[in-house]
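Every protein chain except one is present and positioned as in the full complex.
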Amino acid sequence: MKQAILAVARSVLATAVVLAAPVAMAQNTIRIGMITDRVGPAKGYAEPVAAGAVYAVKELNAKGGLLGKQIELLVEDDQGKPDVSASMARKLVDSGVAFILSVSLTPATQQAQSVTLETGTPHMTPSNSGDTLTTQVTNPNFWQTGPLGSTQIATLLSYARDKNFQKVALITDNSDLGQLINRFFKGALEKADIQIVSEEVVPRGSTTADPQIQKVRAANPDAIFLAGVLTPENALILRSYRQLGLKMPVLGNYNFSIPVYGSIAKGLLNGLAFVDAFDPAKPQTRQFIEDYKKANNGTEPYNLNGYGYDGIMLVADAIKRAGSTDKDKVREAMQATTGYQGVMGGVGSSYGFSDGKRTGFDPNGMVVRVYEGDVQGKVVHVGVK
Amino acid sequence: MKSLAGFVFAALVLSAIAFMLGSYHTDVYRKLLLWITLALGYNFLFGIAGQVAFSHFTFYGIGAYAMVILLFQVGLPLPLAVVAGIIVCVVLALVVAIPATRLEGFYLALATLAFAQLFIVVLNEGGSVTGGAGGLANYRLPDIFGVRVTGPWYTVVIVFLMLGTLAVLWRLDRSWFGRACRAVRDDPQAAQAMGINITTTRIVAYAVTSALAGAAGMVYAFVDNTVNPPIFGLENSFLLLFMVIVGGSGRPAGAIVGAILLYLMPFFLSPLIGHHHALVFGVVMVAVVLFQPKGLIGIWDSWMARRRVS
Partner (left out) sequence: MSDFVELMVGATASGCIYALVALSYLLITRPTGIINFAVGEWAMVAAFGGFLVLSRYEWPYPLGMAFVLVVMAAVGWITERFAVRPLVEKGAPPLAPILALLGMLVVFREIISVSMGPDPQPVPPLFGYGRLELGMIAGSYQSFFIIAVTFAVFGLVWYFFERTLAGRSFEAVAIDRRAAALMGINLRRVTALAFAGSAGVAGLAGLLVSPNVSAHYLMGLPLAIQGFTALVIGGVGRVEGALLGGLILAIAEQATVRYAPIPPGLAQGVPLVLLIAFLLVRPTGLLQARESRA
C-alpha cells in the first residue's frame, strides 16, 4: 500500500519536473501555437493544413517576420483526442503564444475552446467546417474561417436553383462531422421547400453501400446530396451509385474536393458537382501555387494547404494591426478583420468578421466545380446569389 | 491505523502538488489522476476478478453524461444529481452484469465490446438529450453551498476521488471478497466447492468497479466542461487494458505505474519522434507481455527482492 502511494508521489513529482512547459522568456520571437492530429483519424486532413501553416510561417519569416520579430510556430499533437486537445491548448497558453490554431477534428477544437475561453487566448480554426463550433459555446476569443457546412449547402442550393429539384436524397456517414454537416444540409433543404425522400447513413467500416443506395433508388429522387466526410465510405457510395444504375445528379460537400478521390474513386467521379473553396485561376491562388511549388521541390499544393496558409496569414495580419501580442488588442484586431483576400475562396471573396460574428469565411466565397472524368473541372458557379 | 495515516499523508502531498502546478500541468495532472482511478478499478475487475471486460471506460462515459444530463436537463440539485448518477451507474452495471457474468472469458470481452459500441451509437442518436454527435458543452460546475469549486480545489476533489477509489478497492482486495474473486478467477469449480457463489461474486465485482468508473466519469464532466462521443470511444478501452497489463495486473501499484507510463508516454515521445509514438506503444506492449508478463511492477518487485536478499 505504501508502495503504491510512494510510487504515485514520486512519479508525479518527477513528471512535473520533466514536463516543464517552455516558459515564455524574453520575447524576441512571436509565438503562435498550432494543434494538429498526427496519429489519429483526422491525420489525413489535419497534416496538409498544418503543412500550409508551416509554409506560411516560413514565408513570413523570410520576408522579415512580424512586428520586426521572427515567428516561432509551436506545434502540438492532440492524437485526434478531444481531451488531449484541451491539454495541448493549456500547454500552448503556458508557453505564451499569441494565438492558437486548431486544425484537428471538430470535437477536439470544441474541447480546446474550454481552455481559450477560460484564459482569454485568441484561438481560431482555419479548416474545421462544423457550424456548432461558434454556437455551442459563446467564446469571444474563437474564430472560424473554415468552410461552414451551412455555407456549403447554401452554395450548392444556389447552383442547383435553376434545376428545380423537388425531392432529393441525403446521404452521410456516422462520423461526428458527417452528422453535423448532414444536420445543416437537411435544415437548408427543408427551408428551401425541397422534400427529402430518402435519408441514409453509411457507417464507418461498411463493406458496401448497396442497401442504402437501393433505398435511394426506390425513392426516386431528383438529385442526391452527399454530406459525409469519410473518404472510403464516400467511395463506396459512388461505386454503388454506378453499379445500381442511378443517373440523377449528385452534389457533394466540400470533402469531395480533396484530391485523394482522384485515385481511389477513379471512374466514379464524372459529373459529380462539389463545393470547393479553391479556385486555381484566382490570381492570389495562382501565386500561392507557384511559390509553394518552388519552396517544396515541385510539390503542388492543394486546397487543404491553402487553409493553413490563410489561417496563419489572417493571424499575422491581426497581430500586425494590433501592433502587439497583447491578447485583448489582438482579439479586437482579429474581430475587426474585414475584406482580407486570401488564397482560399472564389474570385472576389474575402474574409471578414463583420457585425460581431466569428465565422469569417465569406458566405459567398465557395465555388462549385464539376468533375470531368477524374479531374476537377473549372469553376462553374460562385457564391450563393 | 497505519493505513489511515498513509492515506492522509498521500492526500496532503497530492493536494499540495495541485496548488503548485501551472494551468497546463494541472490539466495533465488531473487527467492523470482520473486515469489512475480508472486503472485501479480495471485492475480489480481484470486482474483480481479475472473478468476481461471492455466496458469499464464506457461506464466512465455513462457517469459523465449522466451527471451532465441530470444536472442540466433534468435540473436536479448537485447532491441529488450525484446520488442519482451513482444509482444510474449501478443499475446499468447490474443490467449488464447479470447476463454478462454468465459468459466466460472472451465471450464476456466481446459482449462488453458490443456494449461499448452500442453506447456510442446511443450517444450519437440521442438527439438533444445527449447532444448527438457533437456532445454537450457550455456548462459548468454549479456552486456548492455558494462556493465555486474551481482550479486547484477541483483537483483536490479528484485527488480524493482517486484515493477513495484506492481505499475501497484495497479494502475489498484484502477482505474475504477479494479472496473470493481470486478463487473464482483461478478455479471456479473449486471456489464453488468451497461454498462461494460464483455468480454473485462476479456480479458484485463488476457492479462495484463499474460504479466506481461511473463516479470518476461524473467528476470528469467538469474537467473540460465538455462531453462528446469521441472521448469515450473504443480506443481508450484498449488503452486501459494496456495500462493494467504493462503496469502489472492484480496489483494496485501496477495499475498506477501502468497508467502513469502509458498516459504520459505520448506527451514525452511526440516532441522527440513525432508521430511514431503510437508504434512505440505497440512495441512496448508486446515487449512487456513477452518478457515481463508480471508487468513493470514485476521488475520493481524483483529488484526489491534482490535488495532484501543482499
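Quick notes
By letter and in written order, the chains are A and B; residue numbering begins at 1 in each of them.
Here is the rule we use: contacts are C-beta pairs under 8 Å (C-beta built on N, C-alpha and C of every residue); 3 or more make two chains touch, one makes a residue touch a chain.
Given the structure is predicted, the values throughout are model-derived calculations rather than measurements.
Residue-wise, the contact with the chain that is not shown comes from A:200, picked out of A:200, A:279 or A:310. One of B:161, B:245 or B:269 touches the chain omitted from the figure, and that residue is B:245. Note on the undisplayed chain: of the listed residues A:43, A:90, A:123 or A:282, the one touching it is A:43.
Subunit A meets the missing chain through residues 39, 41, 43-44, 47, 174, 179, 199-201, 203-208, 210-212, 214-215, 217-218, 231-233, 235-236, 239, 242-244, 260, 263-264, 266-267. Contact between subunit B and the absent chain runs through residues 52, 99, 102-104, 106-107, 110-111, 113-115, 117-118, 121-122, 124-125, 234, 238, 241-242, 245, 275-276, 278-279, 281-286, 289-290, 293.
Simple rule for what comes next: only the chains that are shown with their structure count from here on.
Within the complex formed with subunit A, the residues of subunit B that make contact are 3, 6-7, 9-10, 13-14, 17, 20-29, 31-32, 36, 124, 132-135, 137-138, 166, 170, 223-226, 228-231, 235, 252-253, 256-257, 260, 264, 266-268, 270, 274-275, 277-278.
Residues 1-5, 7-9, 11-13, 15-16, 18-19, 21, 38-39, 43, 76-77, 79-84, 86-87, 90-91, 93-94, 105-108, 110-111, 114-115, 119, 130, 132, 136-138, 174-177, 179-180 of subunit A are the ones that touch subunit B when the two sit in their complex.
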